[in-house]
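With one protein chain held back, the other chains of the complex are shown just where they sit.
We call the chains A and B, going by the order they appear; numbering starts again at 1 in every chain.
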Amino acid sequence: MPNMREMPYAEAFAGTLFSPGRGKPEFLVGPNGKGAERRFEVYRNNVSVGLVNALASMFPATQRIVGEEFFRAMARRYVRDHPPRSRLLVEYGQDLATFIAGFKPLAGMPWLADVAKIERAWLDAYHAADAAPLVGEELAAIPENRLVDTILVAHPAARLVRSRHAAVTIFSVNRREGEVGAIETDIAEDALITRPHLDVAIRILPAGGAVFLETLFSGHPLGEAAAAALAECPTFDLGANIAGMIEAGALADIRQ
Amino acid sequence: MIGRIKAIDKMSSVFPAHRVEGKAGAGLKPEHLYAILEQADAVGFFEVHAENYMGAGGPPHAALTRIRNDYPVSLHGICMSIGGPEPLDRDHLARFKALVERYEPALVSEHLAWSTHDNLFFNDLLPLPYTRQTLARVADHIDEVQEAIGRPILLENPSTYLQFEQSTMSETDFIGEIVRRTSCGLLLDVNNVFVSSTNQHTSPLAYLGDFPLEHVGEIHLAGHTTREDDEGDTLLIDSHDRPVADEVWKLYDIVIGQCGPIPTLIEWDSELPPWPVLKAEAEAAQKILDRHAANYLFGSRHAEHA
Partner (left out) sequence: MSTKSVITTAFVAGALASALSAGSAFVTATGAAAADQEKCYGVALKGQNDCAAGAHSCQGQSTMDFDPDSFKLVPAGTCLSMDMGKPSLKPMNG
């Protein structure tokens, strides 16, 4: 049995770091009989500020849209409700978009969750495994009679974010300097995020494009993906979409 | 005697074996990368936080590969949670080991602290009580890390803000015993010594006098911030957001005068300055290293650890 005087230090710390109302663990004291409330606050503050700062750096467009004060207050609440489980800060905030979608003070911005989703996907693409993107010549080398059944493997950095709003435009203008201008927010924009080499790129997909890539990325053959896209959008242009995904570097390999 | 990390000498080395001995370096920040790449020998070495290179690929690895080609690199782990009561995380240890193998760092270090508990990550270097029990656990954890990566690590002394009623040993006794049990080396953070001593109302020189200086393989210097404790007295915060304080430079000079040139890193993690400012801090450390180096050319220290 562990010595009860010694074992619970981490438990006691952990139980109060995200709960300011609880006060500090009793066994923490200042030197020479000094108090330790403010001393303990240093740790609580580090954890909170550190995580809020991390979110602010990972979701700069989201923060710019709602303003810093609002973002930080919202982030503190997110940190309390969704403390990190991974010790890699870069993996934090995976469900911030879901949190935003359900956050009542943001009900007037139904597109913001999708912007946050794009920001998170951007970061995932940034850190994804390196791989040479598939080039057109490799596709051209596939025997014609195998084309329909060809399975194309997604590039490790490729991500799709579908939105019923102009999420890509809103993301883009808020990630660069300068005026935002008026944006028609209810135009649907599906995003393809890729990082074929070292630069992350984001593209808006034409109608049917997202279903096409979703179907491909989930391991279905080219023919099935084209059929799914045509079913959703009769004007789907297979050639232009293949050209797009090659140019974007969305694929890594061919499995025939 | 194994406390000092030996130069890498492997047949399978991918990178040049740059020497870190007697050099001053700086923490590598992506914001400074282009300024660094424009210079030759920008500083003596670069230190990176291991966790920031645990992603699968992308620009971070491309940048570190480029830097490692030209400089010695120090791999500084933050989140191993060596000081926690829970077993080490196997996945995290495997990621750490993979980085050691991939980048062949000249120095490898971790903290006497903890940051995870019960599946939550706290993103801070949290303190632990110094007892027989925590001593045994920390020693086990260090053994496990050293076993996994096949080389000794340097353990860093923390900056502390309060005390545990449970503690039965001083920090320096605790660290000395850890070195004896695990043969690890030490990363002496001189700013942490100053911050902790001020906060604990003790003397930094007394701390250094009790510290097993002969096992120090790297030194950290950083800036701190002044706040107030419950009674309105000075409470220093290890903020890494400004230049190294004069008092810390003085302590550093004393340590180098006593120990000889030890690889020294300037840490600056928040409120980042332009690269020339950070570089100038490293150059100030290099001057102190060089000034004392002459006295150690034929000293026993070099002979002993060559």
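Observations
Here, contacts are C-beta pairs under 8 Å (C-beta built on N, C-alpha and C of every residue); 3 or more make two chains touch, one makes a residue touch a chain.
Source: prediction; values computed, not measured.
Between the chain not shown and the residues A:Ala10, A:Ala113, A:Leu205 or A:Leu251, the one that touches is A:Leu205. The chain omitted from view is touched by exactly one of A:Ala54, A:Ala113, A:Leu134 or A:Ala158, namely A:Ala54. When the omitted chain is restored, the residue from A:Leu28, A:Ala228 or A:Ala252 that touches it is A:Ala228.
Interface residues of chain B facing the missing partner chain: 30-31, 33-34, 49, 51-52, 58-60, 62-63, 66, 76, 78-79, 111, 123-125, 159, 225, 227, 237-241, 267, 269-270.
In the full complex, the hidden chain is touched by chain A at residues 19-21, 41-42, 44-46, 48-50, 53-54, 57-58, 63-71, 73-74, 76-77, 80, 87-93, 105-106, 108-109, 122-123, 126, 136, 139-140, 144-145, 147-148, 166, 168-176, 179-185, 187, 191-192, 198-206, 209, 222-224, 226-228, 230-231, 237-248.
Note that only the chains that are shown with their structure count from here on.
Chain geometry summary: the mean Cα position of chain A and that of chain B are 32 Å apart. Interface residues of chain B facing chain A in the complex, by the touch rule stated above, are 51-52, 54-62, 79, 81, 84-86, 89, 92, 114-124, 126-129, 131, 133-134, 161-166, 199-202, 227-231, 233, 235, 237. Those residues of chain A whose C-beta lies close enough to touch chain B in the complex are 2-3, 5-7, 9-11, 13-14, 17, 26-32, 34-40, 42-43, 46-47, 50-51, 54, 83-90, 125-130, 156-157, 195, 198.
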